[in-house]
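As you look at this complex, bear in mind that one protein chain is not there, while each of the others sits in place.
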Amino acid sequence: MSTAADASAHDAHHNLMVDNKKLFMWLFLGSDCMFFGTLISTHLIYRKLYPEEYDPTHLFSLELTSFSTFILLMSSFLMALAVSAMHKGELKSFRRNVCGVIFFGLIFLGCQVYEFTEFVHEGLTLQSGTFGSTFFLLTGTHGVHVAIGVIWLLCMLFYTQNGKVDAHESAVDAEVAGLYWHFVDIVWIIIFTVIYLIEFIGKTGGAH
Amino acid sequence: MKDSPLDIPLPSIDKSGENKKYHAFVNLALILAAVTGIELVLVYLPFSIAFVYSVLIALSLFKFIAVIAWFMHLIYDKLILTLAFGTGMAIATGTYTALLFLLGSDRVAPVEIPGIVPM
Partner (left out) sequence: MSSTITETHTQHTGADSALKPERSQLGLLRPDHSKSVWISWLTTVDHKKIGVMYGAMALFFLLVGGFEALVIRTQLAIPENDLISAERYNQLFTMHGTTMIFLAVMPLNAAFFNFLVPLQIGARDVAFPRINSFSLWAFVAGALVINFGWLLEALEMFGLFNASGPTAGMNDFVPAMGWFGYAPITGKEFTGAGTDFWIMGLQILGIASLTAAMNFVVTIINMRAPGMKMMRMPVFTWMTLVVSLLIIFAFPAITVALGQLMFDRLFDTSFFATAGGGQPILWQHLFWIFGHPEVYILVLPAMGIVSEVLPAFSRKPLFGYAIVVFSGAVIGFLGFAVWSHHMFTTGLGKVATAAFSLLTMAIAVPTGVKIFNWIGTLWGGRVRFAPPMIFSLGFVWMFMMGGFSGIMHSSAPADAQQQDSYFVIAHFHYVAIGGIFLAVVSGIYFWLPKITGKMWKGNLSTYVAILSTVGLNITFFPMHFLGLLGMPRRTHTYLAGFGWETYNLVCTIGAYILATGIFLLVVDMIRCLRSGEPAGDDPWDARTLEWSTTSPPQVYNFARTPVIHARDAHWEDKYGPESRHTTYEADDGHGIHMPSNSWMPLIASVGFIPLGLGLSLMQAGVPFMGYMAIFGLITIFSAVALWAIEGPGGYHLHPKEATA
């Protein structure tokens, strides 16, 4: 278990050969599972208790949501490329890909802002019963996560602008930022299915 | 605190590995896009509700795991990271599945609440 550490003459030992920051991030993501788990289950519980309270199918636009899901998935793809580029030490490629991720992230946030204003316009607000409360808190919290990710990546662009970075540390930093971004993406994968898609089953002119 | 990065092996610095990953990433991105399309179409298709439900859940789980495994490098990484995340995931899944069953509508939704149509 500690073979590498025995060879180490420094005060950081890394017994399991995992970077500190990476382990910290994965623990945070484990914690965040519980966080979004609570939010999603609150929504589902109230949908189960009051299935007739609100029919969101006339409000949700599956085309728009699928588009933003697609955008987020592609941003995840670019993020994976960016991290890979940083591992190879290709700073230019990293910065190009990160710009793409930020661009896609902003499109996603734009879609969400548009969706929210549309819903409020149609009469679904935070105050309109349990559906409004849980829906806006869940998707809003996810949106805040995306926004924090965008700010984080903007900071990374700022740090790397002069082209002088420590090869190993920046690879780890990029990877940690990437982990966060992918996690935000997988949370949306779940939200897309259990909040949006499932509402439409049996209500779209198909089988009843 | 690290004072020198030298004592930590770089996480797969060799370029051939990264190039192999590149192909995996491209393939995965295509698959994810296709699956999202399938999910969207599936909702409109005339299959039985139970079938659509199960397939949708399965597909979203597939996407979830695929992103974790490849984009987040979990299959290339140390087991301890899988344990750290997996524990949180397992506890969250278990707890909230139980909670969904616990909060049955027959027990917690009194008929008297105004404005709410009981099941």
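Order of writing sets the labels: A and B. Residues in every chain begin at 1.
Note that a contact is a pair of C-beta atoms (placed from the backbone, for glycine too) under 8 Å apart; a residue touches a chain by one contact, two chains touch by 3 or more.
Everything numeric here is computed off the predicted structure, so don't read it as measured data.
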**OP:** Indicate each shown chain that the hidden chain touches within the full complex.
**Re:** A, B
Original post:
Looking at A:F35, A:F67, A:F103 or A:F116, which makes contact with the chain not pictured?
Top reply: A:F35
Original post:
Mind pulling the chain A residues that touch the left-out chain?
Top reply: 1-2, 5-6, 8-16, 18, 20-21, 23-24, 27-28, 30-32, 34-35, 37-39, 42, 45-46, 49-50, 53, 126-130, 132-134, 137, 155, 159, 164, 166, 169-170, 173
Original post:
Where does chain B touch the missing chain, residue by residue?
Top reply: 1-5, 80, 84, 87-88, 91-92, 94-95, 99, 101-104, 107-109, 113, 115-116
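Note that only the chains that are shown with their structure count from here on.
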**OP:** Report, in whole Å, the distance between the mean C-alpha point of chain A and the mean C-alpha point of chain B.
**Re:** 11
Original post:
Which residues of chain B touch chain A in the complex?
Top reply: 1-5, 7-13, 15, 18, 21-22, 25-26, 28-29, 32-33, 36-37, 39-40, 43-49, 52-53, 56-57, 59-60, 63-64, 67-68, 70-73, 77-78, 80-81, 84-89, 91-93, 95-96, 99-100, 103, 105, 108-109, 116-117, 119
Original post:
Tell me, which parts of chain A touch chain B in their complex?
Top reply: 4, 7-12, 14, 16-20, 22-23, 26-27, 29-34, 36-38, 40-41, 44-45, 48-53, 62, 66, 69-70, 73-74, 76-77, 79-81, 83-84, 87-88, 166-169, 171-172, 175, 178-179, 182-183, 185-186, 189-190, 192-194, 197-198, 200-202, 204-207
